[in-house]
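Got a structure for you, written out below as structure tokens; questions coming shortly.
All protein chains but one are shown in place.
Per-chain numbering from 1; labels A and B assigned in written order.
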Amino acid sequence: MKKYILKRLLQIIPVLLGITFLSFALMHVAGSDAVTEMYANKGAVSQEIIDAKRAELGLDKPFLVQYFSWLGGFLTGNLGTSYVSGKNVFDTFLSKLPATLLLTLLSVVATIIISIPLGIIAAVRHDRVTDYILRFLSFIGNSLPNFFVALLFLQLFAIRLHWLPSISEGVSLKSAILPTMTLAIAMSAKYMRQVRAAVLEELGRNYVEGARARGIRGRIILWKSVLRSALLTILTLLALSIGSLLGGTAIIESIFMWDGVGKLAVDSITMRDYPMIQAYVVWMAAIYVLINLVTDLLYHYLDPRIRLEAGKAS
Amino acid sequence: MGKVLQYQHVDIAYRGNTVIHDVSFSVEDGEILGIVGESGSGKSTLLRAAMGLLGDTGMVTQGDIWYKGKDLPDLSDAKRRTINGPGIGMIFQNAGSSFCPVRTIGSQLYEAMTEHTRITRKAFQATAVDTLGKLGFHDAPDLLARYPFELSGGMQQRIGIAAAVLLHPEIILADEPTSALDVTVQKQVVQELLKIRQLYHTAMLLVTHNIGVVNAMADHVLVLKEGRVVEYGETEQVLRHPNQEYTRRLMDAVPRIRRGMSS
Partner (left out) sequence: MRKTAEKKTEYGPDSLSGNSDTREVRKIQIQEESVQKTPAVRIQKVRHNNVKKRLILFGALVVLLLILTVFSGYLTPYDPDAQNLAIAKMAPSAAHLMGTDRYGRDMLSRVIAGSRASIFSALLLVAVSTIAGTAIGIFCGWAGGIWDTVLMRISDIFLAFPGLVFALAIAGVLGGGIQNAIFALAAVNWPRYARLARSQTLVQKTKTYMEAARLSGSSTWKLITKHILPNIIGPILVTSMLDIGTMIMELAGLSFLGLGAKPPTAEWGSMMSDARSMITTAPWIVFSPGIAIFLSVMIFNLFGDTLRDWVDPKRRI
């Protein structure tokens, strides 16, 4: 097992490097624009001043040199200063991260509570009315763009009914309800179907038949055998969902004015604050890679087949 | 000696297509009946019908399967559950996959037992070890703690048999119990099944395409062709002096070793 952990850790290093490289390359494309952007509204500026500014920001050095110096800074926690606020990018980013993580966590919990029971029910009662209804609902949920749902909720619960705030009053649970609901619906629509498929596949396996031949009740077969087997698949799928969730918070945070890194990213893009955008891109990817890694390790630990095989091998 | 299981004019259809036509036979108390036929003849389907394992697409469209005065296809799921296991047991061709891969053998056997009787974990352990011992397993407690995938194919098959026997059914339905095994293990399994009949007086309905196994075990033989009964009689008679052309061809197709077909 330990060997496997090490192996996986080694595997993600090139990926992480690639992420940083790609993000940096992207920003570099815009890098020169940043300087021109800075002086865009200040009337005619001499080329010397632009060049000087470039040199100051280190934008005149060759690409790879810039990359490695940036990477070095990155690894020591220095991601540069924001073009807009002049503050330390890393600090700003870190200060907004908990809000996004909270939202993500709440949405994941909500999704689990909704999708897993419904997915199981749909699988157990597959091809019957309940299943049909659930799949229909999930289909609708999949076809609604999340910002549309957000606006719908905003209109209904905040503006019409005044039950919940339309603009987040700080990072509070009350303000989190609407964005969480929005995110949870989109996630659940997809995830419920996946849960259903996973359980359905388990239900089709031979051991279910074997258990029935031994006269065991359906409910027991479900809880003790099927779900235990399907749990692994369900967990892996959850990780994938979290990934798309992390990517989707940006729009939702903007709409609800939730002060997290997603909103920060959108604002930064609008204001062309490239260091900030860069930090966002790299960090979100890194977090996603980490989540996948943890899920993979968890999977390997929980599946007795793999655990024992690995044990024997090492 | 009464009839344990009786099929009367049974028709079975999958999605509207009849695959079993007017099949009738019975199994007496303690008898071993072998059902032979080529693949696709419907042998497994016959067994599954008795257990209610035909799935969503299969159905006994005509006829009755009698067990203890009950017509099996008409039983509710709840009643079925009381019969599956302690009344009628089943052994699958691939016994290993008939167990949940992420649970230990012991927990699954225990689950099967507690479903039908009240028994403590300790008592179960004792019974299981005892029965496994009688069946020739050497390290029963260790075996019970293992996961299915940890066992060899032959071991898995024998555990599958043990699981069925543990519930002391009156009849065991065996679906190609030796087909997935090496020849040496096949012999072991055959001997084990015969021993079970000897110890517990269990009847058996043995489905197989292996004539050698049938010869070694069965009292009577039923020959199935495309869902219909072609011949039915005592083993000796059917195998050596078949009445029907089809049966003759089936027997001729079996390679014979000069040693003779003795068990």
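Here, contacts are C-beta pairs under 8 Å (C-beta built on N, C-alpha and C of every residue); 3 or more make two chains touch, one makes a residue touch a chain.
Just so it is clear, the model here is predicted, and its values are computed rather than measured.
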item: Visible contact partners (per top-of-document touch definition) of the missing chain; value: A, B
item: Hidden partner chain, touching residue among A:Leu103, A:Leu200, A:Ile216 or A:Leu232; value: A:Leu200
item: Contact partner of the left-out chain, one of B:Glu28, B:Asp64 or B:Glu226; value: B:Asp64
item: Residue among A:Gly72, A:Pro98 or A:Pro145 touching the omitted chain; value: A:Pro145
item: Sites on subunit B contacted by the missing partner chain, in the whole complex; value: 8-10, 13, 15-16, 56-57, 59-64, 71, 73-74
item: Residue ranges of subunit A at the interface with the undisplayed chain; value: 14-15, 18-19, 22-23, 26-27, 29-30, 126-129, 131-132, 135-136, 139-140, 142-148, 151-152, 154-155, 159, 193-194, 196-197, 200-201, 243-248, 250-251, 254, 265-266, 268-270, 272, 274, 277-278, 280-281, 284-285, 288-289
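Here is the rule we use: only the chains that are shown with their structure count from here on.
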item: Distance from subunit B to subunit A - Cα centre to Cα centre, in angstrom; value: 52
item: Residues of subunit B that touch subunit A when the two form their complex; value: 51-53, 56, 77, 80-86, 89-90, 92, 94-95, 97-103, 108, 111-112, 115-116, 147, 149-150, 160, 163-164, 167
item: Complex contacts: residues of subunit A adjacent to subunit B; value: 127, 205-207, 209-218, 220, 224-226, 228-229, 303-305, 308
